[in-house]
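Heads up, the thing below is written out as structure tokens.
Every protein chain except one is present and positioned as in the full complex.
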Amino acid sequence: MKRLVPMLLAACAFTAPAFAQLRITITSGVTDPIDIAIVPFVRVGTADPLDVAEVIQRDLESTGRFKGMPRADMAALSKPTSAAEVVAAEWKQLNNDYVVVGRVTSQPDGTVRIDAELVNVLTGLRISGPYSIVAAANIRNGAHRVADALFEKITGVRGAFATRIAYVSVDGRPPNQRYELYVADSDGANRVRILASPLPIMSPAWSPDGEWLAYVSFERRTSAIFVQHRRTGKKTMVSARAGINGAPSYSPDGKSLLLTLSGSNGNLDVYLLDLASNQLKRLTDDPGIDTEAVMSIDGTVYFTSDRSGNPQIYRLTPGSNERPKRVTFTGSYNARPRISPDGKQLAVLTQDGGSFRIAVQDLANGSVQVLSKGNQEESPSFAPNGAMLIFAGRQGGQGVLQTISTDGQISARLDADAGEVREPVWGPFLP
Amino acid sequence: MNNAAMNHFARTTGVTMKKLVSVSALLATLALLSGCPAKKPDVPPTPPPTTDSTTGVQDPNAVVGDDTAIAGPPEGLLAQRIIYFDFDRSDIRADSQSIVAAHAAYLAKNPAQKVRLEGHADERGSREYNIGLGERRGQAVRRALALQGVAETQLSTVSYGEERPVEAGSTEQAYSKNRRVEIVYLK
Partner (left out) sequence: MPPNKKLTQFRWRGYALSILLHSALVAAAVYGWFTWKHRAPDVDTLAIEGSVVDERVLKSIAAMPEAPPEKPPEPEPAPVPEPEPEPVPVEEQGPPAPDPAELQRKEEERLELEKKQKEEQEQKAAQELKEREEAERVEAEKQAAAKAAEEKAAKEKAAAEKKAAEKKKAEEAAAAKKAAEEKRRQAAQAELLKSLEAEERGNAARNSSEAARWKAQIAAKIQSNWKLPVSARAGVECNVSVSQIPTGEVTAVRMGGCNVDDAALRDSLQDAIYRASPLPPPPPGVPFERILELTFKPQ
């Protein structure tokens, strides 16, 4: 026996095939973006001036994971309109990883079809697509859908370009400000005003199906919560109770609304409102300020509370008798929680040094990363694929909307609205 | 004025004493209504709902009273309608105590007079939390007034958080001006 073991061990050492090869371990990579060339799409029979390739390029670049080839650099190359026409070598020579080609064809029934193909010029062998999107009236939306498909094919993450955002826009200078509520495409284009008021509008929130917006409006001189249908504009007042009505947010099933009420004694607490029965359920009872509640996909409610002195994020389970548990321990001010769609990450407004910034916390291990770099940032909101955040920042003394990837790699500014904009919320995936 | 001169004046200008009086009265009323110092534009006269938290959305029949702002008493300390606060604090500073006391005294003497206490916060931090801060400040002034003899029915509070600043900007100056409770006398 004594001699058997070493022999076996020696045998085991010789496990590889009986010819030689070299073993190498790779332990890191680079965070460089993927180089992608999106060749201008050819138009067939349509006079629509929209530059689909440009919409796709801006979408992909906004995520920080792609770098589009500048049009000027394409000048000397052929302009393929299908994968078969792509000469991989000439695109590879210019350091591209992928090439996207396509066409926009108007159909007899008035719709427009967008065909796109993706070529991997590195391997020269892999072709994906064609992605064919039929856009009725909104070619821009079709372009976003193509970008979604390309993004998912290359990164494995579902794209969130064909989605909507809502935000508040403010006109005029204090004390004579006017307030408006807008819905727009995720890149800020195609904005539609859905409410205007001389008194403040706050805290818009999307229903899970993207059909309704809940918000706080002071149009009745004191705060009240309304829900409004995005398309029809139908508006319903859901809470105008004495005192403060604030911070509405939908449960994941869309049947309840978390909201903040103060009653007449002015003490803010979190409640859950059943929209069908109008029944209220009290969730917090604490002399501190408890507000800004949101519900995660697993039913946990996260909210801001200053019961420990300064605002921090707490969580509770509705229906449980347990006391709320504190979640944030980094820094002396953490407020306005938002949970990622997969329930794993918490975005907050945090005081970082002397500045207010957006941070993301991993709910499993508690690690915190401050993502943004400005001074006066607030209102983070996750994209429905959890890969990006939109938030409000300040540039040149003006409120602006910014997107940032959840690893903090890239930040982009939406320049759809030149005015003072704030409180962006990212809507859900659209059917 | 002697009658003759007035008759002469009236004949030449066509402006009789009666007309003069009525026009003056009209002008005076207009002057009053134009409201000085006017801080806010007139607001739609929708009465705020009073409702108890557990029943229904609101009580459409409840009327608190016309909440149109009026000028209110102009004398001395009572002309000061703004109480300022320190950052993240809702306790009334020592330098504001006398203002609060003056209004308390006035309101105690005028139990039919209602005021609305409007709480505000500076722009730093989250908006809904700042609604809470503004409300806390309004409640602090409310408690102080109630303790000094003002009836609860005379007092209402509302919080605008950081949404209605008086001064724009991200400076300490602007911040300190915006952290306030405004005492608004109601009709």
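Going by the order they are written in, the chains are A and B; count residues from 1 in each one.
Here, contacts are C-beta pairs under 8 Å (C-beta built on N, C-alpha and C of every residue); 3 or more make two chains touch, one makes a residue touch a chain.
Computed from a predicted model, the values in this text were never measured in an experiment.
Trainee: I'd like the shown chains that the missing chain touches, ordered by label.
Mentor: Contacts of the omitted chain with visible chains: A.
Trainee: Which of these touches the unseen chain: A:261, A:289, A:313 or A:387?
Mentor: Within the whole complex, the residue contacting the unshown chain is A:387.
Trainee: Mind listing the chain A residues that contact the chain we can't see here?
Mentor: Missing-chain contacts on chain A: residues 1, 3-4, 7-8, 10-11, 13-34, 97, 120, 122-123, 126, 154-157, 387.
By our rule, only the chains that are shown with their structure count from here on.
Trainee: How big is the gap, in whole Å, between where the Cα atoms of chain A centre and where those of chain B centre?
Mentor: Here chain A and chain B have centroids separated by 42 Å.
Trainee: Where on chain B is chain A touching in the complex?
Mentor: Against chain A, chain B makes touches at 39-41, 43-44, 46, 48-54, 56-58, 67, 88, 123-129, 131-133, 135-136, 138-139, 142, 157-161, 163-170.
Trainee: Spell out the part of chain A that touches chain B in their complex, as residue ranges.
Mentor: Residues 173-177, 198-200, 202-203, 218-224, 237-244, 246-247, 260-263, 265-266, 268, 278, 280, 289, 291-292, 304, 306, 310-311, 333, 335-336, 349, 351, 356, 375-376, 378-379, 394, 397, 423 of chain A touch chain B in their complex.
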